[in-house]
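All protein chains but one are shown in place.
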Amino acid sequence: MIIFPFGKAPAVILVAALLAGGWLLLHPRGKEDANLVLWSFAKTHITAYNQALPALNHAYPDVKLSVKQIHFEALNRRLLSSFWSDLPSQPDLVEIEISCVGTYFKGPKEQIGFEDLKPRLVESGMYNRIVRNRLATWSNRGGIYGIPNDVHPVMLAYRRDIADSLGICVDSLYTWDRFIEAGRRFTVEGERYMIELNEQNVGSLECFLFQRGGGYFDSLGNVIFDNPVAVATMEWFVPLVTGKGRIGADLGSGQNAAVLFYKALEEGYYLFFICPDWRSSFIQEYSPRLAGKMALMPMPAFYPGGRRTSTQGGTMMAITKACKDKDKAWKTALFLYTNPEGRSRSFKKTNIIPPFRDAWTEPVFHEPNAFWSGQKLGEMYIGLADSIPPQYSNPFVVLAKGKLSQALVSCTQYYSVNGSSGFRDHIRKALTASADEVRKYQKRGLIE
Amino acid sequence: MINRILLYAVLSVCAAIMLTPMIWLLAAAFKGNEDLFSYLFFSPRPTLHNFHKLFESIPFMRYMVNSFFVSGIVVMLQLFFSSLGGFALAKYEFRGKKYVMLLMLITMLIPGQVLMAPLYELLFKLRLLDTYTGLVSPWAVSVFGMFLFSQSMKQIPQSLLEAGRLDGLSEFGIFWNLVLPVCRPMIGAFCLISFMGSWNNFLWPQIVLNSQEMYTLPVGLSQLTGLLSNEYGALMAGTLLAVLPVGVLFFLLQREFISGLTAGAVKG
Partner (left out) sequence: MSKRISRWHIFRHTSAPYLFIAPFIIMFAIFYLYPLIKSLILAFYITVGPKSKIFVGFDNFRFMFHDPDFYRAVRNTVLYALGSVFVQLPVSLGLAILLNRSKYPGRNFFRFSFFSPYMFGSVFVAVLFGVLFVPHFGLVNKLVAFFYSVDIKWLSNPKLVLPALILTALWLYAGLNMIYFLAALQSVPKELYEAARVDGANALHQFLHVTWPGIKPVAVFVIMMSTIGSFQLFELAWVMLDSSPGPDNAGLTIIMYLYQSGFVSGDLGYASAIGWVLTCGLGIISFFQMKVTGALSK
């Protein structure tokens, strides 16, 4: 009788599998003593929350919070599939990013996996303390599904040392016309560019689109990125990054481009870049060598007296319906977002200003920041916070971004071949075609 | 002679191209972050920093154990079901055999991704999403494996089976005690093919699994890029460790593997 006839190789694999199985039996999954689990994708947030843990334990001894960092794409895919398929592996609290929140609003309203926080927001008085344009993003069919974490106003960051040595007077650059005119003077093709702008990715373009009051969708969910504002923005933007006389450098996008971005910044390859509050902390962390050499200025306006900021990114804290103790989750979320001590620590780590108006007077936001040449970074961003444009969420925002980026690529290609002749017509055609694609998806029987 | 030098030159260049990424990987895993891009290959200051970083940012060992467990079970199930089925197809005549063969042939041409959506729905109904069972069971049978085994078992002489019957062995006994030991080279090859397939499987675990504690290496590692921005060294350390088990198995079973792979192509 042969007990195991398959030979040596399978025997080794079998033993390995049995050993692994045994180990897994001995280490059953996640028996944590935490009674509240928070998922987030943002490393800086997590560091701040972990630092706030002792204070949280002190304020609420009954809360044992465990904070987990999860890959951005994975977090959304896992959470969506949990909601759709009633899987038990859900966090109690979760931070969701602005570009993906729309997907959660697909399908019947009762299938939305987040708790509607509107009653709690109204009851606690938070509702009136939050920058109103920031609530729009997290609302759907009458519900508000999260507490906003931020306002994310945008400024321009620049290499102050180089700008000084070149004699650039940033105060005079209060309109884009002036900025571009200066950019043409100081850009040296292949060596130095005035500003870092994405050529293929919509990151920069949408920032300008928002600044001019445009966007992907209006408050009713209509597609608007082919309206006259969008056409004008595109016509203005493309020559900045393409062809002769361009003042923008593109360093590519994606994870791997980050290394290049900091390296190029340190080498003075470009002077200015779009900098929402959250990004300023990244510069501090990854380019410590530039301390004291950087500064911030409000964005130039499109016309004198126009809006001098925009908005980029955004996060909310949501409570899942699966959460067993929602009161506990609510007070924890509030603590993490509004506790003054935690907020000041969090601000020092992330540079993110809160969306709560009454918090803006706290001293931490008015301290000079040595890295940014002693500027009062918080105060500067707060000064712009009330004028940020709204961003409306929609199940098709991700699609719309992709479509706008296709239109952008088509327009840059057209411009690099044909220049400005017939350019506006091409833009109009490209944007309408892209927007119609999104409309087609919208029309396709949405399950409500 | 010149011919021979030329041959070696060409071969060496090709081998260098093939091996360079692997050598770079090996070097990168032991390079500090500041040296990673400063030295083309090995740095004069090797460090284990990357491995520390890796182990502290993700439960890497857990992913590794999960991978071993899942791949091992899949190999065993496939091996058993395929060899048994292949034996029936190779050595018996029975009604419906033709249809079974035909059905298998057709399904081999259908890309597996067609099945993903309904399989996901099926596992949802069976409450098997986010479980090891759900991860393993769709892969328990391998049509390819059954073909491989039926091909190689056809060459076993009928007399061996008859001798077994005369000795009073049951039909299963014949399979277990006589047929399988003869097929060992094929088994070795199939093991490696099936182990590699399952070890490297990404899409299915990515869809089925939800709890981080159950992640297999490809799923876990693919997320490191986002978690360790600017920490390429740790990423490379993880890749190195993830490839290692397959590498060892591969080195040991090279000969069987190659003969197994080619058997299907050349004879079929």
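Residue numbering begins at 1 within each chain, and the chains themselves are lettered A and B in the order written.
One rule holds in what follows: a residue touches a chain if its C-beta (ideal position, glycine included) is under 8 Å from a C-beta of that chain, and two chains touch if they have at least 3 such contacts.
Note that the structure is a prediction, hence the values are computed from the model and not measured.
From the options B:33, B:137, B:151 or B:211, the residue with contact to the unseen chain in the full assembly is B:137. Check B:100, B:156 or B:182 against the missing chain and you find that the one touching it is B:100.
Note that of B:54, B:88, B:187 or B:209, the residue touching the chain absent from this view is B:88.
The chain that is not drawn here is touched, among residues B:48, B:102 or B:115, by B:115. Within the entire complex, the positions of chain B that touch the omitted partner chain are 4, 7-8, 10-11, 14-15, 17-22, 24-25, 28, 37, 40, 81-82, 84-85, 87-89, 92-94, 97, 100, 107, 109-122, 124-125, 137-138, 140-141, 143, 146, 165, 170-172, 175, 196, 199-200, 202-203, 207, 218, 221-222, 224-226, 232, 235-236, 238-239, 242-243, 246-247, 250, 254, 258, 261-262, 265-266, 268. The chain not shown here touches chain A at positions 71-74, 76-77, 80-81, 83-86, 103, 106-108, 111, 200-201, 251-257, 259-260, 263, 402, 405-406, 409, 437, 440, 444-445, 447.
Just so we're on the same page, only the chains that are shown with their structure count from here on.
Our note on geometry: chain A versus chain B, Cα centroid distance of 39 Å, whole angstroms.
Those residues of chain B lying in contact with chain A across their complex are 37, 62, 65-66, 68-69, 71-73, 75-76, 79, 124, 129-130, 176-177, 180-181, 184, 187-188, 191-192, 195, 206-207, 210-214, 223-227, 229-230, 249, 252-253, 256. Those residues of chain A that touch chain B in the complex are listed here as 1-2, 5-10, 12-14, 16-21, 23-24, 27, 29-30, 41, 43, 68-74, 77-78, 81-82, 85, 87-89, 255, 258-259, 286.
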